[in-house]
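Every protein chain of the complex appears in place save one, which is left out.
Letters A and B mark the chains as written, and numbering starts fresh at 1 in each.
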Amino acid sequence: MYLPDFEYFVPESIAETCQLLSQFGSKAKVLSGGTDIIIKMKNGLLAPEALISLKNFEQLRKIEYVPGKGVVIGARVTHNEIVFSELLQEKYLSVSNAAQQMATNQVRHKGTVGGNISNAVPSADLPPILIALNATVTVVGTKGERSLALADVFTGPNTTCLAQDEIITEVIIPDQEMNCSTYIKYGLRKSGALAVVGVAVALNVENNIIKDARVVLGAVAATPMRTKKTEDFLKGKEISEELLAEAGTIAAGESKPISDIRASAEYRRDMVRVFTKRALRKAIDEGRHI
Amino acid sequence: MSNVIIDRAGNKRYLVNITVNGDSYEKIVKGNSLLVNFLRDELDLTGTKRGCELGDCGSCTVLMGGKPINSCLMLAVEADGLEFTTIEGVASTNEIDPIQDMFIEYGAMQCGYCTPGMVLSAKALLTKNPKPTELEVRTAISGNLCRCTGYVNIVKAILAASGQEIPAE
Partner (left out) sequence: MSKEYAVIGKGKRRYDGREKVTGAAKYCGDLKFPNMLYGKMLGSPYAHAKILSIDTSEAEKIPGVKAVITAKDVPSLTYGISPARWDENCLCIEKALFVGDKVAAVACVDEETCYKALAAIKIEYEVLKPVLDYRTADAEDMPQLHEKYARNINTEIHQEFGDVEKAFKEAYYVRTDTFAGQRAYQCPIEPHSAICIWKDNKLTVYSSTQSVHYFQHYIAREFGLPMGDVRVIAPYVGGGFGGKLEPTGLEFNGSVLSRITGRPVKMFYDRQEMFQHNRGRHQGTYIITTGVDKDGKILGCHCDFRTDGGAYTSLGIASAYYAGALLPLTYEFDNYKFDNYRMYTNLPACGAHRGHGAPQPKYAFESHMDNIAKELGIDPLDFRLKNARRPNTVTPNAFIINSCGMKDCLEKAAELSQWRDKKKNGLPKGRGIGLGTGSFVTGAGYPIYRTDLPHASCMIRVHEDGTSATLYSGSVDIGQGSNTVLLQMAAEAMGYRYENMKMVSSDTETCPLDFGAYASRQTLMSGSAVKQAGEDIKRQILDMASNMLGLPPEDLDCVLGKIFSKSRPKVEPLTFEEVARRFFVLRGPVIAKGVYTPPRLGGTYKGAPVGTSPAYSFCVQAAEVQIDEETGQIGVVQAWDVHDVGQVINPVTLHGQVHGALFMGLGETLMEEVKFDDKGKLLNGNLGGYLMLTALDMPPVKNALVDTYEPAGPWGAKEVGEGATNPTIGCFRNAIFDAMGVSVNTVPLTPEKVWRALKEKNEKSEAK
């Protein structure tokens, strides 16, 4: 296999990056970890005329807690850096665990959270848990910086609302009331598999009552999706096996899976039911934020 | 990027400086050159293999700053200024590394094609985590596909190389 020809740039600043992106328009692509884009180029799905490398930007490689903001993850942080981050393991273990279930060990050492979000695959593993934790992204373009909810970034399969000249610089998990969370990925094998169904759950549990809930599904719609009916159903209710099972059934009804070579829509829908129930149970039992 | 030349066809070529197994190399590469081909064709380090070219099999695994990555998914230009270890760099003298020795002792390779990638994944693991659990070993090699061994003896060899007892069958 081979890659089409392109011009390679290594800008020295983010401003220069956005400038180059603006100049080339849709003919340029950002190169972060490269694990998605190189594959697409080899498969003939992409043939950018310019690749703009973010290689120089060490400042995008940090994971730190910023008071007033929350946990800030630079866009160039790799998935394994998320897995092994002591800060994340302590504050939001669910995010580290979600990253651990992605792809393979080698891809996790190279692929980045910014790249993963920009690629916008409906079965991606990090977006659901980040959305459940109310994450926002900071996006920078030639016109300046803006912040948006991660949930609003995805507009369709493999498409985001980012403008041509914009790049993600950081993902922020804000301080929040949610005190437990988890992500369950259901794949057809234990490594190197796309999610057939992914369920992320973040809850505010107090005295066995679910005060607030966010349930986000992956791989069963065009984008990661919130389940409003399920969340509304759970709010204010006392935890019981029946409650969680019912929540699963409602989530299954809200999901919009398709049939593909990995699974049928019918099976996926039932797996949403099963794994929503199990994710809720797991979040409550094991997913306490410290 | 500095050090850019234009070739006869009007395409840009780039001068890169890549350190492999402790040796520094300066070569001119096309933008679309992949690291795996650079290693195999420019440097004649054919221990790094091509099995699938899409990052699924791990036979192209090299260590980038000690971390295992798929060299088939990395551009040679992106490797500029970085340090890599290939299988040829694991044993730096005539003595082989304990991991390699245990691989032979436990019959952890059959056709041998996945072996360079496996050894590097194991090396990266034991450097960071000298006494891994069996689950940690399996996770470390979960991106290296082997069609011959069923991974059974590979896991044993890595545990043996870490000086730990191998769980009874």
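Everything below uses one rule, namely that contacts are C-beta pairs under 8 Å (C-beta built on N, C-alpha and C of every residue); 3 or more make two chains touch, one makes a residue touch a chain.
Worth saying up front: this structure is predicted, and the values here are computed from it rather than measured.
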> Touching the left-out chain: which of B:14, B:38, B:84 or B:106?
Replying inline: B:106
>> On chain A, where is the contact patch with the chain that was removed from view?
In response: 1-2, 104, 186, 188-194, 261, 263-264, 267, 270-271, 274
> Given the full complex, what residues of chain B touch the hidden partner chain?
Replying inline: 32, 40, 44-57, 59, 86-88, 90-91, 96, 100, 103-107, 109-116, 119, 137-139, 141-155, 169
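Going forward, only the chains that are shown with their structure count from here on.
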> Taking each chain's centre as its mean C-alpha position, how far apart are chain A and chain B in Å?
Replying inline: 28
>> Touching residues of chain B toward chain A in the complex: what are they?
In response: 1, 11-12, 14, 30-32, 34, 53-56, 58, 61, 64, 67-70, 72-75, 77-78, 121, 139-143
> In their complex, what parts of chain A are in touch with chain B?
Replying inline: 1-10, 31, 34-35, 38-39, 42-43, 51, 53, 55, 80, 100, 103-107, 109-110, 190-192
